[in-house]
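Here the complex is missing one protein chain, while the rest keep their positions.
Labels run A and B following the written order; every chain starts at residue 1.
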Amino acid sequence: MAIKADLVIIGGGPAGMSAAVAAYDAGIRDIIILERDKSLGGILRQCIHNGFGLHRFKEELTGPEYAYRYEMQVREKNIPFKLNTMVLDITSDKVVTAMNSEDGLFQIEAKSIILAMGCRERSKGALNIAGYRPAGIFTAGTAQKFVNIDGYMPGREVVILGSGDIGLIMARRMTLEGAKVKAVCELMPYSGGLARNIEQCLNDFNIPLHLSHTVVEVHGKERVTGVTIAKVDERRKPIPETRQFIECDTLLLSVGLLPENELTKCADIALDRITGGAVVDQNRQTEIEGVFACGNVLHVHDLVDYVSEESEIAGKAAAEYILGNKKPATDINLVTDGKVRYTVPQKISAEENVTVYFRVADVYRDVAIVVRDGENVLINKKKQKVAPGEMEAITITAEMIKNLEGKTLSFSIEQKEGK
Amino acid sequence: MIRELTCIVCPKGCQLKVELDGKKVVSVEGYTCKRGLAYAESECVAPMRTLTTTAPVEGGGVVPVKTNKPVPKELLFECMAEVNKARVPADAKLGEVVIENILGTGADVVTTRNVKI
Partner (left out) sequence: MFDIVIIGAGVVGGLVAETLAKYDKKVCILDKASDVAMGATRANSAIVHAGFDAKEGSLKAQLNVRGSVLMEDVCRRLGVKYQNNEALVVGFENERAEVEALYERGVKNGVQGLRVIEKDEMLALEPNLNPELACALLATTSSIVCPYELCLAAIGNAMDNGVELTLDFEVTSIEKADGKYIIKSADGRKVEATYVINSAGLYSDEIAKMTGDGDFTVNARRGEYMLLDKDCGTFTQRTIFHTPTKMGKGILISPTVDGNLLVGPTSVDIDDKEDNSTTAEGFATLFAKSAENVANLPFNKVITSFCGLRSTGSTGDFIIKERDGVITLGGIESPGLSSAPAIAEYVENILNGLGALGEKKASFKAERKPAHYFRELSMEEKNEIIKKDPAYGRIVCRCEGITEGEIVEALTTNPCARDLDGVKRRTRSGMGRCQGGFCSPTVVELIAKERNIPFESVTKFGKGSIINYGKTKGDN
């Protein structure tokens, strides 16, 4: 026998909690958050470094502190949540199947669902690194959990592949705990992490960052004994003459994050090929009415502040949907030129101001972000530098698009005039 | 002398140019907020960092902690050693002081979550 609920939120991390609070504030009480871990907070629990909350709270918090602010709100408002609860399936008619040790397998018929499952790290499998498969190869996040939550050292001499933020943060973390981080290799000619993290996580500790380098071979039959790195050419192919052996016992991988959309697929919800998350409108509603998505399950964010912001939109919209308030049709499609890789949302309405988030495909300097309605330029925003590691945001006002010629807005990166 | 820095105050990561006369800051370019200006000045004179790490809990396990204000960068490893010697009570709440005025820096080491979850 299925239980009923107005709103089921899948995931009790920053996205799920923000969405829950926003839905509550919009008048919804029959909410249930389903969280697979043993406490609320999601991945922030292991992100013990600071730098969270500058936008939201105007102060610099650590991950656990940021999460706790939302957890307190959830608790104060008595929003129900179930911990250690894994959602196994959702259907397009909004039946959620979940399991935990107290309730066993159970189903909830929801009026509305918010998907807030977060993301996972790309694993070593996709990299096809030659060599053995010894112990000592971890994703940066797995190592982070071992060190910060379990209190164990997964390595002493470390090479990190990938300069994503988690990799950079772990370079510092392992160093502070007494490990020697010998190198960070980045396949691309630029880092995927924030500039401040290169500065305070690598430069502070004299950890070399090798751009346009990759790990081509892992050595060691039982535990890693070293890695061979090599420089790559413009087509990202390793150059054999540049092979170089580095002795180490650990290889950490920080080679990208992927939205975790297995459940989204269960409900046959269309995904965006680029983001790996659902296609959504400005309310973060997926193509199934009443099913919303927010946070890293929708697209990978670099700042949790933006996750909270986005999740509030989803939470509020879910509340409106449950209360039966009609939202304006979202019939304007946002398209990109490839230099702008994607936008979230992908569809908007002409009746509200909307902030559009996007990422670019490469590092571009002295360019303009251009938004067009056909030939007509609506926005031309100059930027000194845009980079794939940093999410951009641009606001489109209802005023700008009230008299659109077409039903499509195009986003592009263009050289400034005269350049 | 001109020193180029990446500001670490916020995720923007502004590129700063600091003109120095010995250890004295003459001018700063490239900052976009007051905190950035302050960072540039302090970074060239006496660089400071907030330490985030874990501290051992009485009876086993670890709990995340931080210094509640930045400490001199060159003291990071010494601070680590101090924190590792501490023992946080198993019932400590978020914000509880683990070490007061660590190494005379004026910063306290505080927990950043409840030990018990």
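Basically, a contact is a pair of C-beta atoms (placed from the backbone, for glycine too) under 8 Å apart; a residue touches a chain by one contact, two chains touch by 3 or more.
Fair warning: this is a prediction, and the values are worked out from it, not measured in the lab.
If you put the hidden chain back, the residue from A:T91, A:T142, A:T242 or A:S410 that touches it is A:T142.
Among A:K4, A:R133 or A:K407, only A:R133 touches the chain left out of the display. Checked against the full complex, the one of A:K4, A:R75, A:K221 or A:R365 touching the unshown chain is A:K221. Contact with the omitted chain, checked across B:T6, B:T54 or B:T67, is made by B:T54. Seen across the whole complex, the unshown chain contacts chain A at 36, 84, 86, 88, 99-105, 120-121, 123-126, 128-136, 138-139, 141-142, 145-147, 149-156, 177, 216-217, 221-223, 238, 262.
The chain not displayed touches chain B at residues 54-57, 59-62, 84, 87.
In this text, only the chains that are shown with their structure count from here on.
If you average the Cα atoms of chain A and of chain B, the two centres end up 26 Å apart.
Only residues 5-13, 15, 49-54, 56, 61-62, 64, 66, 73, 76-77, 80, 94, 112-114, 117 of chain B touch chain A when the two sit together in their complex. By the touch criterion stated above, chain A contacts chain B in their complex at residues 38-39, 45, 48-51, 54, 60, 62, 64-65, 68, 147-151, 173, 176-177, 194-196, 198-200, 204, 302-303, 390.
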